[in-house]
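Here the complex is missing a single protein chain, while all its other protein chains stay put.
For clarity, chains are labelled A, B and C in written order, and residue numbers in each chain start from 1.
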Amino acid sequence: MRYTPHTASDKERLLQAIGVTRIEDLFGQIPQFLRERARIALPRGLSEVEVKRRMASLAAKNGTPESWGFFLGGGIYHHVIPSTVDAVISRSEFSTSYTPYQPEVSQGTLQAVFEFQTLMCELTAMEVSNAGLYDGASASAEAVLMARRVQKGRRRVLLSRALHPQYRSVIATYLKNLEDVELVEIPFTESGQMDLQFLTRELDERAICVVAGYPNFLGIIDDLGALHEACAGYGVFLITVTTEAFSLALLKPPGAWGVEIAVGEGQSLGIPMGLGGPAFGFLTCQKKFVRSIPGRLVGETVDHDGRRGFVLTLAAREQHIRREKATSNICTNQGLCTLAATVFMATLGKGGMRRLAEVNVGRAHETRERLVKEAGLGTTFSGPFFNEFVLGVEGLSQHLSRLAAKRIVPGISLAPWYPELQDSLLICVTEMNQREEIDQLVRTFSGQ
Amino acid sequence: MRYTPHTASDKERLLQAIGVTRIEDLFGQIPQFLRERARIALPRGLSEVEVKRRMASLAAKNGTPESWGFFLGGGIYHHVIPSTVDAVISRSEFSTSYTPYQPEVSQGTLQAVFEFQTLMCELTAMEVSNAGLYDGASASAEAVLMARRVQKGRRRVLLSRALHPQYRSVIATYLKNLEDVELVEIPFTESGQMDLQFLTRELDERAICVVAGYPNFLGIIDDLGALHEACAGYGVFLITVTTEAFSLALLKPPGAWGVEIAVGEGQSLGIPMGLGGPAFGFLTCQKKFVRSIPGRLVGETVDHDGRRGFVLTLAAREQHIRREKATSNICTNQGLCTLAATVFMATLGKGGMRRLAEVNVGRAHETRERLVKEAGLGTTFSGPFFNEFVLGVEGLSQHLSRLAAKRIVPGISLAPWYPELQDSLLICVTEMNQREEIDQLVRTFSGQ
Amino acid sequence: MSERSQDSNGRKIAPRLIFETGSPGRSGFFWPEDPKTKSEWIPARFLRGEIEGFPEMGELEVMRHFTRLSHLNYSIEGQFYPLGSCTMKYNPKLNEVVARLPGLSLLHPLAPLPLIQGALELLSDLEGMLAEICGMDHISLQPAAGAQGEMTGLMMIRAYLTTKGNPRRKILVPDTAHGTNPASSTLCGYEVVQVPSNDRGIIEAKKVEEVMDEEVAALMITNPNTFGIFEMDIQAIAEAIHEKGGLIYLDGANLNALMGIAKPGDMGVDVLHMNLHKTFSTPHGGGGPGAGPVGVKKFLQDYLPVPRIIRGNEGYELREDLPNSVGRVRSFFGNFGILVRAYAYILALGSDGLEEASRMALLNANYIRSRLKGHFHVPHPETCMHECVFTDRLQQKQGVHTTDIAKRLLDYGFHPPTIYFPLVVSGAIMIEPTETESPETLDAFIDAMISIAHEAKENPSMVKSAPHTTPVGRLDETLAARKLILRWNPSKAGNDQGKAES
Partner (left out) sequence: MSERSQDSNGRKIAPRLIFETGSPGRSGFFWPEDPKTKSEWIPARFLRGEIEGFPEMGELEVMRHFTRLSHLNYSIEGQFYPLGSCTMKYNPKLNEVVARLPGLSLLHPLAPLPLIQGALELLSDLEGMLAEICGMDHISLQPAAGAQGEMTGLMMIRAYLTTKGNPRRKILVPDTAHGTNPASSTLCGYEVVQVPSNDRGIIEAKKVEEVMDEEVAALMITNPNTFGIFEMDIQAIAEAIHEKGGLIYLDGANLNALMGIAKPGDMGVDVLHMNLHKTFSTPHGGGGPGAGPVGVKKFLQDYLPVPRIIRGNEGYELREDLPNSVGRVRSFFGNFGILVRAYAYILALGSDGLEEASRMALLNANYIRSRLKGHFHVPHPETCMHECVFTDRLQQKQGVHTTDIAKRLLDYGFHPPTIYFPLVVSGAIMIEPTETESPETLDAFIDAMISIAHEAKENPSMVKSAPHTTPVGRLDETLAARKLILRWNPSKAGNDQGKAES
């Protein structure tokens, strides 16, 4: 039988040692009526070959950048992944180990997490990073909850309308059952940045935090300096949410703007798009808030011989110790994905990260200019952007079908989330988009 | 620069330590005229992404069993490969290690080879196995050379005409420069087996060995009992060559028939077809000939504490010690492929090997019966077969093009090697051929 | 053997950090073009310089570093990993292969539906399979892990009760429950009321009745519970809860004990979560990722998270417009790559394989239980299900505690069981062997436990000073919490940790 090594005589021997005659004898406490209805009505087991065929046939029904001109972003990005990444995370010593509760035999995982925490601190220019959370959306929610813990007594949460729509829903879900928290939406201006006047009107001592995308869902880079200044006046936290982690290799990092908590989605850092998961959320903050942080933390220490080693620390914040008083209910996190990101960042390193970020900026801006000049698409927002931008497209749907016929997905229609942005496309261009691909996009939009 | 870690200052430092100013200063002994013409006229280096695209585009120009009805054998077979195999051989501790010249830090490789040797002895029922050779063809040639060493003074080598044509060419190549060795071809009868009468006429004390395919290139199983009896009379070696190693899981093994040397191609045992390589050749023999064996041998021993360990042994046969007197010139062999076979055989084990062999026999025989009955193809050879058989096809070429249109490769045309077998097809059916695939084959041959 | 893990005298050397290797200007990454960002594109004040502390390593350095780190880890593929409540079963290689098919790993969640039909078919199939296995009516695959499943489930309960007029205030949680249960309750705005387990390790209907009232939204029960004991009163308990308008939430972390043996859906359970990284063999990855799908009875289906996957006439579609839905708990479709692995696992095992898996899980656990019960104290009389719990009571006389036993196991080459959980018995040792372990492996582990029991009598100090043979000795956790070094920092750079290696 599949994956269970027990032979008939193995079972015999074990049953005897236990002192029963049939495995059913071990079901003693289970009410009969449950036993009777327990059979599972599914097909019998398949061979590896059959499973592979089934999976291949499902895979064949999907479309990937390997066969499509691909300009999708919006929170999940198609970036290069050096071969080192999968080579490392597919090592069973990493993939089949559990949460490092026994540090003496888990230094591999623990040191890697410590390295991850350091890398995220450097990338965001923040003082502390946790070991990761589920995704960018839940990380945003956790950040708001964390801010609420720190900012006792305050109740208003100000969300940028340009924050990823799904993230806004997740935050709403997480908050909806907590007493008197009020969500306020801050609109964006024609620059695509947050409406500062509106914000200032809403800001006061009742506000817990302002949550802004950086860059935001429209691809636009907000002026965090201005936002933070506005917040600081009332002791309001500025929380940045970065869905395109790669942008932080080039943009002035949240920490440099003075933000209190910087979170985001790490998929861009060495993890395949995978229909949006698994990747990981990151949460970084100023050191003074470390005891309110959700999720695991790895710290450095020594063993009895003074040898450096790493352990899980500040566990008193966590559910397995603190239970109903824990800073979060998270237990299983996205460990292997944060390892992937660690290998990714170690492989690209200082120079590679920077260079690749600039490649993104270059291709995205050249493409936008061509789409406007050559294909006559309408500009929308005037603010600066990294590798994503919004353009207006007359008769979007006809364009989309003609593009589809040429196997091109040019971007994401914003109308479903932003009724005010009919016929607008969120277009993403990364280092993975080849010249020919971009030419084809421009040509097809130009009606050729 | 790619894969070379040296930074500008690294180079500086090293050059200084050496005491030169430019790397060119190290080319002292190289004549100037060589230096001048040394530039390599190839394109500059590509990124991983670019390399992957190039390789993918080449791959896309090929046809595989994933997209074609596939009935090809003839020495390379499409068999199941359990996921364990690649999981093990892609572990860098195995794939990036060298020949185990330092046993203290090579027990992984050494023990695995020892296990491989044991498995091959069991599979062939022979007493000794080496650590593997390049492929079945060169293994056959090495076997003949080995027999020649043992059978001093004899000069005639009798080759079955039903031995794999490429193997016969390779044997001829290896022998052609050795004094007075004579190659004699033994024809086959309408059973597809070796012509015993012809053989008996040719047998005498001048003969070194008889080389027979088992099963042979026509898929037919020879009666090794009769052959060995005929050989024994004159002290002639019987050497069997097995291109479909899987058949030995079901067929009476060479050792049980008393053959002196049994060789073959191991690709069927867990190695992808890979256009025919890399896989490995195996060579097994009776223990009394062990000192004449070509290639590496791993033996069991102990360390100073009496702990079991394994080492390369009988090196005195090999080129690095024996030089021009070595039993063979082989140095690098097919190590990782023999490891794949070891994992493969360990995974299938006793029961799995047997079962899968029977699945092959069943599918092949049912398919043959249907092709004869339903599609009216002509039977050719009457001898028993494992998973390959020859059928006569009227108007083969038209059939082939109609089959190609339906993306089916029904087998291998024998005419190029056997003019006497015009319009005959060598058809192979393994566990990888699905019912629908076989139905389609039969239907298409039936002209539907 | 990877890099030097010891000096020439056999003294172990702590590995370097990526920040302590490499050389300025070095990179393991090669990209031909090197454009520069124009200031009219992004004003300089929005830009940073190169990322200060980032490593500068060659590709080989990177591979060596992580290969070496991997050699410091304990893993299932290395050896037996009997962590109670974690279901550390074999993670089939097949699943790793299929999960890496480009057609499944290179999909974009916001791509037009025609480009992800295969993925949606897989998800919809998987929902059906999981519903069948645990006897529920509808499934959502969105939660990223068990804890998020708990939160989602409780939110559905709250939403449902709210539409019924009163969300209620309390959640009943047995004292044997996992920490995530109370933590999730708080997250959903509920207060936690503990239900004591009895001396047989289970909770009784009457105890539940005592605390049950109109302010209790639900009972969160784990079955089999964290003692590995089946909650035999479950039916009566469910009635008591339902009678007063409460719901039953089942923590399905221990589903590995039930497949083909008893369906939660038949126990009066209204909502549950499963841990695909436990029961369905997806790798734990040193902490994750996992997946925690939730299952509900029909009457709760409108409350499931959006989007829901439905079969339309042009293939699979997504429904977002469900007014009663609790909304989104995670972005996109959850941990799709993990769902793919679980799907492949269920295909490979099939009904027969799944049933056999649970049966062998029980057989293995009871075998360990019966062979060890003479040597370690067993808090409860009954046979167990998929895991068994012991305590250090017998060893305490010699001052040997559960931690010591755990650390000593490391010297024997085994990972310790889950310790000090459940909390209700002191010094708990919680062993879950899973079905994929052979009797020989169990025997080897049992022998090690027995000889430690002997050592505890004859040579307690050697047990208390364990481990003696691990890459590092017992680590100072108090120091870690006091000094709180959570990141490498340059000042400590070039410390001679791991000198003379590379």
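Definition applied: a contact is a pair of C-beta atoms (placed from the backbone, for glycine too) under 8 Å apart; a residue touches a chain by one contact, two chains touch by 3 or more.
In this text, all values refer to a predicted model and were calculated from it rather than measured experimentally.
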| item | value |
| --- | --- |
| Among B:Gly108, B:Gly258 or B:Gly392, residue touching the chain not depicted | B:Gly108 |
| Hidden partner chain, touching residue among B:Thr173, B:Gln197 or B:Gln422 | B:Thr173 |
| Which residue of B:Ser97, B:Thr189 or B:Ser292 touches the chain not shown here | B:Ser97 |
| Options B:Val343, B:Leu377, B:Leu396 or B:Ile427, residue touching the unrepresented chain | B:Val343 |
| Absent chain, residues of subunit C that touch it | 1-8, 10, 21, 23, 26, 30, 58-61, 63-64, 67-68, 71-80, 90, 92-93, 348, 408, 411-414, 436-441, 443-444, 447-448, 451, 468-469, 471, 500-502 |
| Residue numbers in subunit A that touch the chain omitted from display | 1-5, 7-10, 44-48, 50, 83-84, 86-87, 92-93, 105 |
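Just so we're on the same page, only the chains that are shown with their structure count from here on.
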| item | value |
| --- | --- |
| Pair joined by the larger number of C-beta contacts - A-C, B-C | A-C |
| Chain whose Cα centroid lies at the greatest distance from that of subunit A | B |
| Separation of subunit A from subunit B, taking each centre as the mean of its C-alpha atoms, in whole Å | 48 |
| Centroid spacing, where centroids are CA-atom means, of subunit B and subunit C in whole angstrom | 46 |
| Subunit B residues counted as touching two or more neighbouring chains | 47-48, 83, 87, 92 |
| Junction residues of subunit C, two or more chains touched | 25-26, 31, 57, 59, 63, 67, 92, 94, 96-97 |
